[in-house]
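Complex shown without one protein chain; remaining protein chains in place.
This part shows subunit A:
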Amino acid sequence: MVTSIMNLGRSGVSDWLIQRVSAVILALYTIFIVAFLLFHSDLDYSAWSALFAQTWMKIFTLLALLSVAAHAWVGLWIVATDYIKPANIRIATLTVVILALFVFVVWGVQVLWGA
(Lines give C-alpha, C1' and ligand atoms only; values in the text may rest on other atoms or scores of the structure.)
Protein backbone atom coordinates (compact mmCIF):
# COMPACT_ATOMS: atom_id res chain seq x y z
CA MET A 1 0.00 0.00 0.00
CA VAL A 2 1.42 3.34 -1.11
CA THR A 3 0.22 6.37 0.86
CA SER A 4 -0.62 9.73 -0.69
CA ILE A 5 -2.02 12.91 0.81
CA MET A 6 -3.06 15.31 -1.94
CA ASN A 7 -5.32 13.18 -4.12
CA LEU A 8 -9.06 13.94 -3.94
CA GLY A 9 -10.48 10.57 -2.90
CA ARG A 10 -8.56 8.71 -0.25
CA SER A 11 -8.15 5.48 -2.18
CA GLY A 12 -7.28 4.54 -5.73
CA VAL A 13 -10.79 3.23 -6.35
CA SER A 14 -12.49 6.45 -5.25
CA ASP A 15 -10.23 8.60 -7.45
CA TRP A 16 -10.91 6.25 -10.35
CA LEU A 17 -14.69 6.38 -9.87
CA ILE A 18 -14.73 10.19 -9.41
CA GLN A 19 -12.75 10.55 -12.64
CA ARG A 20 -15.19 8.37 -14.61
CA VAL A 21 -18.44 9.79 -13.23
CA SER A 22 -17.29 13.41 -13.64
CA ALA A 23 -16.22 12.62 -17.21
CA VAL A 24 -19.71 11.34 -18.05
CA ILE A 25 -21.36 14.43 -16.51
CA LEU A 26 -19.03 16.73 -18.44
CA ALA A 27 -19.71 14.85 -21.67
CA LEU A 28 -23.48 15.19 -21.18
CA TYR A 29 -23.16 18.89 -20.35
CA THR A 30 -20.97 19.53 -23.38
CA ILE A 31 -23.38 17.68 -25.70
CA PHE A 32 -26.30 19.65 -24.26
CA ILE A 33 -24.62 23.05 -24.66
CA VAL A 34 -23.43 22.27 -28.21
CA ALA A 35 -26.92 21.03 -29.17
CA PHE A 36 -28.53 24.12 -27.61
CA LEU A 37 -26.24 26.41 -29.61
CA LEU A 38 -26.93 24.47 -32.83
CA PHE A 39 -30.71 24.65 -32.36
CA HIS A 40 -30.60 28.37 -31.52
CA SER A 41 -28.57 29.83 -34.35
CA ASP A 42 -30.10 33.26 -33.71
CA LEU A 43 -29.23 33.15 -30.03
CA ASP A 44 -29.67 36.40 -28.13
CA TYR A 45 -29.22 37.49 -24.52
CA SER A 46 -32.83 36.90 -23.50
CA ALA A 47 -32.85 33.27 -24.72
CA TRP A 48 -29.50 32.60 -23.02
CA SER A 49 -30.54 34.15 -19.68
CA ALA A 50 -33.93 32.40 -19.90
CA LEU A 51 -32.08 29.08 -20.17
CA PHE A 52 -29.99 29.82 -17.09
CA ALA A 53 -32.98 31.20 -15.16
CA GLN A 54 -34.40 27.70 -14.85
CA THR A 55 -33.52 25.80 -11.66
CA TRP A 56 -32.68 22.54 -13.44
CA MET A 57 -30.16 24.37 -15.64
CA LYS A 58 -28.56 25.97 -12.57
CA ILE A 59 -28.28 22.55 -10.92
CA PHE A 60 -26.96 20.95 -14.14
CA THR A 61 -24.38 23.74 -14.50
CA LEU A 62 -23.28 23.54 -10.87
CA LEU A 63 -22.96 19.76 -11.29
CA ALA A 64 -20.77 20.32 -14.35
CA LEU A 65 -18.72 22.90 -12.47
CA LEU A 66 -18.15 20.54 -9.54
CA SER A 67 -17.26 17.83 -12.05
CA VAL A 68 -14.64 20.09 -13.64
CA ALA A 69 -13.16 20.73 -10.21
CA ALA A 70 -13.11 17.05 -9.21
CA HIS A 71 -11.89 15.87 -12.62
CA ALA A 72 -9.12 18.46 -12.69
CA TRP A 73 -8.09 17.70 -9.11
CA VAL A 74 -7.76 13.96 -9.78
CA GLY A 75 -6.18 14.42 -13.21
CA LEU A 76 -3.70 17.13 -12.30
CA TRP A 77 -2.69 15.25 -9.15
CA ILE A 78 -1.81 12.32 -11.44
CA VAL A 79 0.10 14.54 -13.88
CA ALA A 80 1.94 16.27 -11.01
CA THR A 81 2.99 13.02 -9.34
CA ASP A 82 4.28 11.77 -12.70
CA TYR A 83 6.25 14.80 -13.76
CA ILE A 84 7.06 16.97 -10.72
CA LYS A 85 9.52 15.01 -8.63
CA PRO A 86 10.62 17.48 -5.88
CA ALA A 87 7.92 17.16 -3.19
CA ASN A 88 7.91 20.82 -2.14
CA ILE A 89 7.37 22.09 -5.71
CA ARG A 90 4.69 19.44 -6.28
CA ILE A 91 2.81 20.37 -3.09
CA ALA A 92 3.01 24.07 -3.97
CA THR A 93 1.76 23.43 -7.53
CA LEU A 94 -1.14 21.27 -6.35
CA THR A 95 -2.06 23.79 -3.67
CA VAL A 96 -2.34 26.51 -6.32
CA VAL A 97 -4.42 24.18 -8.53
CA ILE A 98 -6.80 23.22 -5.70
CA LEU A 99 -7.23 26.81 -4.52
CA ALA A 100 -7.92 27.93 -8.10
CA LEU A 101 -10.57 25.21 -8.48
CA PHE A 102 -12.16 26.34 -5.21
CA VAL A 103 -12.29 29.94 -6.47
CA PHE A 104 -13.85 28.82 -9.77
CA VAL A 105 -16.59 26.87 -7.98
CA VAL A 106 -17.50 29.71 -5.60
CA TRP A 107 -17.37 32.22 -8.43
CA GLY A 108 -19.56 29.92 -10.54
CA VAL A 109 -22.15 29.71 -7.75
CA GLN A 110 -22.22 33.49 -7.59
CA VAL A 111 -22.68 33.73 -11.38
CA LEU A 112 -25.48 31.16 -11.35
CA TRP A 113 -27.46 32.41 -8.35
CA GLY A 114 -26.29 35.99 -8.07
CA ALA A 115 -28.22 38.98 -9.23
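Basically, contacts are C-beta pairs under 8 Å (C-beta built on N, C-alpha and C of every residue); 3 or more make two chains touch, one makes a residue touch a chain; residues count from 1.
As a working rule, contacts and distances are computed from a predicted model.
*Asks:* The chain dropped from view, which UniProt name applies: "Succinate dehydrogenase iron-sulfur subunit", "Multiple sugar transport system substrate-binding protein", "C-type cytochrome biogenesis protein CcmF" or "ABC transporter permease"?
*Replies:* "Succinate dehydrogenase iron-sulfur subunit"
*Asks:* Quick one: say which of A:Y45, A:Y83 or A:W113 touches the chain that got left out.
*Replies:* Residue touching the absent chain, from the options given: A:Y83.
*Asks:* Can you list where subunit A touches the absent chain?
*Replies:* 1-4, 7, 9, 11-17, 77-78, 81-83
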